[in-house]
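Here the complex is missing a single protein chain, while all its other protein chains stay put.
After this line comes chain A, so read on.
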Amino acid sequence: MFNFIFSSDLTVDKRVNVDIISIPLKIIQKSMVIAHIHVIDFDDENNIINKNVLLHQAGEIWHISASPADKGVLATCYNKTADGKVVTCAAVWRMPAELEPGGHESPEDAASPAHALELLCHLGPAAHGSTACVAWEPAGDGKRVISLADNHILLWDLQESSSQAVLASSASLEGKGQLKFTTGRWSPHHNCTQVATANDTAVRGWDTRTMSQIYCIESAHGQLVRDLDFNPNKQYYLASCGDDCRVKFWDTRNVTEPVKTLEEHSHWVWGVRYNHSHDQLVLTGSSDSRVILSNMVSISSEPFGHLVDDDDLSEQEERSQEPPQDSVIATYEEHEDSVYAVDWSSADPWLFASLSYDGRLVINRVPRALKYHILL
């Protein structure tokens, strides 16, 4: 018996023209649960999509993230069912060489036997609880990984070409009730020493050197915080989204008030992503089946679009650019069911993909007019 299952995450490779998109996931039988990772090549020039399937035999995947250094390596959080109990573990995997993005020798026939992932290491014993999220150090050499397990934040050093994971340091969140991390992001700023995590309605920042809390946004959202993202160009800016249908932008130096709040979605917002190069472009996906691309000019690193010094710009254009206005650029309604993941292509800044419950992956481009408006 096969079942189609909840999608996990979506990462975008750095290679030109190629995205790896892992979509989930099939399960077989009761106790042995295997997920599939679909590696999808999207050839922008020819508009061709190639799909390869990788077997993830350990179990269904809840979270996936690719190593920034080695494109063949990725980390997953997966469910393991043991003794009628579901535990979420994390592991680092290597993809088979021929399926690495860019390797075009993949066979055309989809019916070819699926390749299996090669296990590199488990991220520790599951003693700390269910792992919710794994985050790689963004600018590093792919040796440091953070995993969030229940109320623990664990920093791992991967050694011997990632075949061994050593717990470098850890911290845990104390408080009344059962605290559980839901998601986390590693900040690309400050020499990669900061990590932001979300638990329930709070967002916290951690210093990875001392593993201590730097800031805490209590009740960042009215309900559960679903996702976080750091502005790639402005070091203190953080976007968060959650079950209160809102997307909030924070300045982590002053956490009492959000810098900006968006209320475009009509249900829980599951994902928020800054464009990697033009941080005014913000992508959000929600379980109201919509993906919204917003233009947050007023709080971006280039608040006035760009410095207008080109002589060939006509006056009218200059004037039209004068007031920076935040606006929704487009609402994509291709999905029929809840959208659980959105991400930008790391190769082409104008390309993004979104994934919904029914397994539909939609790749879209930023509208051409806006692209030229930003570029010119």
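One rule holds in what follows: contacts are C-beta pairs under 8 Å (C-beta built on N, C-alpha and C of every residue); 3 or more make two chains touch, one makes a residue touch a chain; residues count from 1.
Basically, contacts and distances are computed from a predicted model.
Chemist: Missing chain, UniProt name, options "Elongator complex protein 6", "Vacuolar protein sorting-associated protein 51 homolog", "WD repeat-containing protein 75" or "Dolichol-phosphate mannosyltransferase subunit 3": which is it?
Modeler: In UniProt, the chain excluded from the picture bears the name "Vacuolar protein sorting-associated protein 51 homolog".
Chemist: Can you tell me which of A:210, A:266, A:301 or A:327 touches the chain that was removed from the display?
Modeler: A:266
Chemist: Of the listed residues A:287, A:300 or A:346, which contacts the missing chain in the full complex?
Modeler: The single option touching the absent chain is A:287.
Chemist: Identify the residues of chain A touching the omitted chain, counting contacts across the whole complex.
Modeler: Interface residues of chain A facing the absent chain: 1-6, 26-27, 29-30, 33, 60, 79, 81, 84-86, 219, 222-223, 244-245, 266-268, 287-289, 333, 336-338, 357-359.
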